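Handing you this structure, nothing more for now.
A protein chain is absent from this complex, but the other protein chains hold their places.
The letters A, B and C name the chains in turn, as written, and every chain counts its residues from 1.
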Amino acid sequence: MSEEIRTGVYTCHCGSNIAATVDVKAVAEYAAKLPNVVVSRDYKYMCSDPGQDLIKQDIREHKLNRIVVASCSPHLHEHTFRTALAKGGLNEFLFQMVNIREQDSWVHLDKPAATVKAMDLVRAAVCRVALHKPLTKGSVPIRADVLVVGGGIAGIHAALTLANAGKKVYLVEREPTIGGHMAKFDKTFPTLDCAACILTPKMSSVRAHPNITLWSYSEVTQVDGYVGNFKVTVTRKPRYIMEDLCVGCLECIEACVYKEGKFVDEFNMGLSKRKPIYIPFPQAIPQVPVIDPETCIDFKTGKCKKSCVDACGERHAINLKMKETTEIIDVGTIILSTGFQVFDAHRSPEYGYGVYPNVYTALEIERLVNASGPTSGEVVLRDGKRPKSVAIIHCVGSRDEKNNRWCSRVCCMYSLKLAHLLKEHTDAEIFNFYIDIRTPGKGFEEFYQKLRNEGVHFIRGKVAEVTDWAFDPSEEGKLVIRVEDTLLGFARRIPVDMVVLATGLEPHADAQEVRRRFNLTCSSEGFFLERHPKLAPVSTFTDGVFLAGACQSPKDIPDTVAQAGAAAAEALALIDAGHVEIEPNTAFVLEEDCSGCRTCIPMCPFSAITFSEETKLASINQALCKGCGTCVASCPSGSIVQNLYDDEEIFAEIEGVLSNA
Amino acid sequence: MPQDYSYFPGCSLQSTGVAYDESVRALFALLDLKLHELPEWNCCGATSYMSIDEGSAFVLSARNLSLAAQAKHRDLVTPCSACYLVLKKTQDYVEHYPAIANKVQQGLQAEGLPPLNGVQVRHPLEILYNDVGLDRIKHASVRPWRGAPIACYYGCQLVRPYCDSDQQQNPTHMEEVLKAAGIPTVDFALKTKCCGGSLTGTIPAVGQRLNYLILKEAIRKGAGAIVTVCPLCQYNLDAYQADIRKSTGEAIDIPVLYFSQVLGWAMGADAKALGLQRSIAGKQTIKQWFAASEREEKAHV
Amino acid sequence: MPEAVEPKILAIFCNWCTYLAADLAGTSRIKYPANIRVVRVMCSGRVDPQFVMDAFAKGADGVLIGGCHPGDCHYQEGNYKCLRRFELLRRMVKEMGIEDERFRLEWISASEGDRLRTVVTDMVEKIRPLGPRQTLTEVTQ
Partner (left out) sequence: MATKLNFSERTIKFQREADPEWARQVSEHPGCEGLFSCLQCGSCTGTCPLSIYMDYGPRRIIGLAREGFRKEVLNSQTIWLCASCYSCAVHCPQQIHITDVMYNFKREAIRSHLYPKRFAIPVLAQEFYNVVRRNGRTSEFLVVLRMALRTNPLILFTMWRTGLDLLRTGRLKLMSEKLKHVPFLPKEDA
């Protein structure tokens, strides 16, 4: 190689983030003495415009042809500095980044040791970068079609946004209807607008939109491919009613041999009964009933007169022989909006859920106060009586090391909302028991103030127990709350008729399976992990897959909708660009060295390597290669080379780290 | 085949809780379970000891565990809730705190005792539930129950904080075992409330108040007797009823028995072997339920 | 006794899990000993046995490979490939007279910043008492 290597090294202070623990000046002085280094500077903020200008200027003035920046994680600013190189007229891959913040200054306390570490890493980068070659980014076209997984408010909003932008959207929902948790709510906080009034029109738009294909009662079972070109398998469970033939008259339900509902109605949280053939709620989308084979007599015994089929008559929409089907679709991007599940109150036995009938979960109360709920909005206990006093216990299953340690974020506000609604419906005395009231949203604090003025009690203390232990006649027949009123400083016993548990939000039981299917990561509590908590909150580490709503972390409706819009916008940005740039880190075979042993072929998870019977050589399809480098490590003759992670580059880095200068 | 266990009665079972010792031995014999009392066992290191000198309390407790490890029966049975807790706590702390493990290790070494290794500390109730099983209990229960339904009272230290077999906040094993033996129970919200422990002796007004609340709620729930798993609970609830009658003016007189007494009874042991004559409260009721029907049975034979 | 030299551990972390865990440890300000130097590869499947041999040859006191948990590989199964190579390599490393403690493969996911600390701290604590590693030439002599 005739080219003279001229390296510039830039060490960042990051304000005091790095400089407090690493002697930045010493690192820069040290770097100046390393081989090939022509310029070595330190600067307060390398990622700022002046910082980047420094690089551009030096490339011109000092004819630099290699750049090393020692600052933060490449996951944060590698792109920034590569762009600076390009603008300075240098190939952007003649660059190496050194992570002396996340992996050095922030994790060590010993300043001399952290400084030595930074020097070692800079030396390694200087050694490595000398071997870098100019590369060109690859590019793959992006399919315009989008898959949205989960038809709650997040999925609905994302799907509509994309469809309105003219993109074809597949919306896949696991339940028989879209609408998610929001469809079960009565009112929404803090404005108290009716959940159905704002949700159902959007649900209808989904059904009517020419650009949306809605597959309810379906699940994504396999995802192959990569950004721009995913191949997705959707399994459609049989609902035993043909969606294209059904007109939604619901006469079949009327005609069922069960004259009354007999089975737990999941939508009403078990507070009412449904038939084996049912529609979850009157405004369900699609307006198509579903038959539950677990309870339908015909499925269980084969001996039903099938009055539902008769009722359907000429329309022939009921098909009891329907089988599970699969659809395979090609999409360019995916939005995951799979939502959350509610904490199971049985896991906090001190509150007597499942033991005392008048202990309810918040979601049960949502149905109870709902005009279209099991009691048509009349709030009555299980024995039909109207409660005169209600306790609402906050943080059930949240902020608790025994269950879920996180704050579920919406419970304070929905508890206030339920307190208001219960007061409105029953005029009962309402007691809220809280650890901290968290009302940091628009109009939230004002709502809290309104509730205080309505005479709702707020008692600061985590309830110790709910029992039917009657201390004296005033407590006879009641549920008794025992709690320390931490602000007044004494224990209290408060007898009530009804207890509402403000259960928290947690990841779905199968979140880990779903995560694997979409090649995502979960954060420690099990919600899907975003690419960056601040700068890329809806992106994931899998390009082309975006997150919306509570599958990422607990959030309320406004935040969910905002995030759904953001996810849709991210997808649109990719689609409108028409293509996505990819790292040129693919592997290729040096034909002159390949012995044709075929060791590499089974190594590739993407079947990118083929063996030519003619030439007896392996070759790698550059479009299929994802750059993992597994084949490179397996090649016995060393004839596979990986761009950006070539053997000699890595050896240089190892040597650089270990050689004590 | 008989099953063998090491047995740690603890100090209470030699005096105020002697009926517990008698009935556990009788019950285990009926079920073909062998108890081998640890030779030269010492105080478990209980609550009060823990308040003075934590370090030597752990060593004291560990000596018993080490003796059990030597005895080579797989499990160490202790009926006293406090002993159960302290022994388990010792294992927990030895596992989690190297400094305590060291101190315990040194103490044992000085005594020429082997180190702690994997002895399981178990309570007779849990053995009945897990090792014997509800089916066998059902089959072994030969006497029909003629008494009133029972309030199962677990107290604190058996279920908290080291119980790994039953649910800590709502244990149900006692109810299930009694039910299998054909003995009815009532729902009892206070089943894991504290009996006051040694406060009955140190601050009688406070201790007895706690006893009173438990007794009263059991009666309100229609229980004819309270059944316990702990010698101190039994003592507190049993021995102060006369004082409580005097201070509250309420006619409280309810038998407080050990679960091993009622189960032993259901399985055919005689009243004396179970120490039923050692109860202080509810003597009349006990006579009616047990002694009378035992006489009946004898007359039949 | 000469002053103890701090052991230097070469770590090779995959881009998607363990490297991110190390970043997370940073953003969470989790503290661990400054003995490790991380080399980033896209996948633990990229780890060529020669990297490990080379590191030991050039004086590393320990080598730590970090990848995604089984089933979680960003490239589907690169970590399994790595595991198989590791098992073989471990025996070779042992043959060469290098103590077991000096060579580790750990699965650390992107959310396990805390686990990263535990692994690194534990490895440093186990290697430190072994003293500086003999060079390969010393071993072969």
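The rule we apply is simple: a contact is a pair of C-beta atoms (placed from the backbone, for glycine too) under 8 Å apart; a residue touches a chain by one contact, two chains touch by 3 or more.
No experiment lies behind these values; they were computed from the predicted model shown.
*Asks:* Name every shown chain in contact with the chain that has been left out of the document.
*Replies:* A, B
*Asks:* Any idea which of A:Lys111, A:Lys273, A:Arg482 or A:Arg516 touches the chain not displayed?
*Replies:* A:Arg482
*Asks:* Out of B:Ala29, B:Ala239 or B:Ala291, which residue would touch the omitted chain in the full complex?
*Replies:* B:Ala239
*Asks:* Of A:Pro74, A:Gly461 or A:Pro507, which one is in contact with the hidden chain?
*Replies:* Within the whole complex, the residue contacting the unshown chain is A:Gly461.
*Asks:* Just the residue numbers, please: which parts of chain A touch the chain that's not shown?
*Replies:* Chain A touches the missing chain through residues 350, 395, 399-402, 435, 460-465, 482-486, 489-491.
*Asks:* For chain B, which residues lie in contact with the unshown chain of the complex?
*Replies:* Per the touch rule, chain B residues meeting the hidden chain are 11-12, 14-19, 40, 42-43, 46-54, 56, 59-60, 63, 85, 93, 96-97, 99-100, 107, 110-111, 155-157, 160-161, 168-169, 192-194, 196-199, 201-204, 206, 210, 239-240, 242-243, 277-280.
Following the convention adopted for this analysis, only the chains that are shown with their structure count from here on.
*Asks:* So what's the Cα centroid distance for chain B and chain C, whole Å?
*Replies:* Computed value for the inter-centroid distance: 52 Å.
*Asks:* Between chain A and chain C, what's the gap in Å when you average each chain's C-alpha atoms?
*Replies:* 31
*Asks:* Using the touch rule from the top, collect the residues of chain A that touch chain B in their complex.
*Replies:* These residues of chain A touch chain B: 349-350, 355, 467-471.
*Asks:* Quick one: in the complex, what on chain C touches chain A?
*Replies:* 6, 8, 10, 16-17, 19-20, 22-23, 25-27, 29-34, 37-43, 45-51, 54-55, 58-60, 71-72, 74-78, 81, 85, 109-112, 117
*Asks:* Chain A touches which residues of chain B in the complex?
*Replies:* 167, 169-170, 187, 189-190, 213, 217, 220
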